[in-house]
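Input: one structure, supplied below.
Of the protein chains in this complex, all but one are displayed in their positions.
After this line comes subunit A, so read on.
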């Protein structure tokens, strides 16, 4: 029990260090940027017509005149206390902007993550258990094509198909245009979420299929499956009794490690559907030079990714009896 605790603690410390490094890297990247937030958001002509004092006031607001190390320290100090600064474009605390955007995205991301994981896992097992047959070839080809399709292009095609031609689904946003927040029904939310979820689940599926298929092939070649066949077990029995039990854990790990990909995919997909989520906020912040918001989003999404990895490590280390034993022997 103590060893388990130490293992978790070690992973946790590692995650904290990585978080710290990520924040430094992200901060470094945004502060070396030659993009002058004054010019982007105030405009060259407006700057020209302002007095020196006004410009100084603005440059204080956008924080362009303090040294980067001091800025990092004060930013990191505030960040730990939960104050991520004020978004320059939205003119609201970054934590609130991220909170709103994240709550828009989270459900969509979560559902797509679950769908792509479950469907990918099942398809991978089907393909692996039917090696070389038509079903396997079909599923493998599907995995190859989805791995090669740009998510945002697929989103465009769906938009064209369902939004423009068939007119059965709305073409963007997370709620209908021109309705008040109180009048938005759950039905509206679901209708607006269908296409993004569909796109993300379809494109995020391929690595899961390929991975599960490989593992399933290994299992099917193993001696214990041969023995099971000799005992007269049917294909379904073998898959359920020996296949899934052996490949569920690595698949779970992969699933937790794929969080980063699905967040990345959502940045593009949200852009296509004008879905007001965290990805779209990141793009707006990046294009508009809203440094606090961009930083906040980078650090928060890194935190989500690391939490996923952390969970995967724990799952692997604690749940898998083989690894647990190996660790105890060292």
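By our rule, contacts are C-beta pairs under 8 Å (C-beta built on N, C-alpha and C of every residue); 3 or more make two chains touch, one makes a residue touch a chain; residues count from 1.
What we mean here is this: contacts and distances are computed from a predicted model.
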item	value
Omitted chain, identified by the protein name its UniProt record gives, among "Zinc protease", "ABC transporter permease", "ABC-2 type transport system ATP-binding protein" or "Cytochrome d ubiquinol oxidase subunit II"	"ABC transporter permease"
Residue, one of A:97, A:202 or A:268, that touches the chain absent here	A:268
Subunit A, residues in touch with the chain not shown (by the definition above)	17-18, 21-22, 25-26, 28-30, 32-35, 144-145, 147-153, 156-157, 159-160, 164, 171, 260-261, 263-265, 267-268, 271-272, 282-283, 286-287, 289, 294, 297-298, 301-302, 305-306, 309
